[in-house]
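Of the protein chains in this complex, all but one are displayed in their positions.
Entry: subunit A
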Amino acid sequence: MSQLADLAPAPVPAGRRTPWRRTPWRRTVRSIRFLVPAAMLALLVVIALFPSLFAGLFGNGDPRVCDLRMSGDAPAPGHPFGYDLQGCDVYANVIYGTQSSLAVGVFTTMLATVAAVVLGTIAGYRGGAADWIISRLTDVFLGFPFLLGAIVVLTSIGQRSVLTVSLVLSLFGWPLMARLVRGSVRSVRNADYVRAARTMGIGTGRIISHHVLPNALAPVLVIATITTGSVIVAESSLTYLGIGLEAPAISWGLQLASASSQFLSSPHLLVFPSLFLAVTVLSIISLGDTLRSTLDPRRQQ
């Protein structure tokens, strides 16, 4: 979410003449719409960093201790989320899966968003040949079947880690957002306040950073936060095909993929990883939404 920092308007003037208003940050930080998703995300990050602290809460903290006799069994004391197909503890697996899933989701979204903002802004602001080249490039990527492309790239890379999977996912994720950025920048580029800035002799860099991007990025941010969730799921489909994270790795995607076939007999296999995924995505989306309205003076009372 580092791109959020660029979104802030000119720094809120400090001290002197602002005793009576303009403290959007402080008010936001105190609001429930910020606190709840932020706390959830913080918890997930702590889980991702130190899974062992949480996995052992119910006495069966090792995700690789499995008992095939218990395959697919329902929740039982000591195993609150039940057993998976291999007879391993689902709770421990979900906890340990947080790390790679969250990493893939956030890392991919960041990469794709940064690429999309840079290329989309160039295309939208410069226009002409730059626009043509970048637009055709996005067309090519959008037209390319995602799974086929992913198979080709991941097989040729050979090595499959969180990093490479994120790279491949963002390779196919940026074009859609770049299109969005391009359209958004184009509409803002011709706004009167941008023309006014140009007539004041303000440099292109400052125009883009202060006038164009702050007003153009709102829709991109919404898509970016939603993308995080779909990326986590996309990782699972790659893994399901055997080209995502490799077998010893644990991720929600892997768990969802293996649970989908057993959904009717053992619904808990699907429910618990999905629950974590849903909470993660919801937290990111609502946090993004809160930040967006904080940064937009028109949405403050």
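Annotations for the structure displayed:
Just so it is clear, a residue touches a chain if its C-beta (ideal position, glycine included) is under 8 Å from a C-beta of that chain, and two chains touch if they have at least 3 such contacts; residues count from 1.
Note that contacts and distances are computed from a predicted model.
The unshown chain of the complex is recorded in UniProt as "ABC transporter ATP-binding protein", chosen from "Phenol hydroxylase P1 protein", "Fluoride-specific ion channel FluC", "ABC transporter ATP-binding protein" or "Aspartate carbamoyltransferase". In the complete complex, the hidden chain is touched by one of A:79, A:211 or A:268, namely A:211. The chain that is not drawn here is touched, among residues A:202, A:233 or A:282, by A:202. For subunit A, the list of residues touching the undisplayed chain reads 9-10, 13, 16-18, 21-22, 191-193, 195-203, 206, 210-211, 214-215, 295-298.
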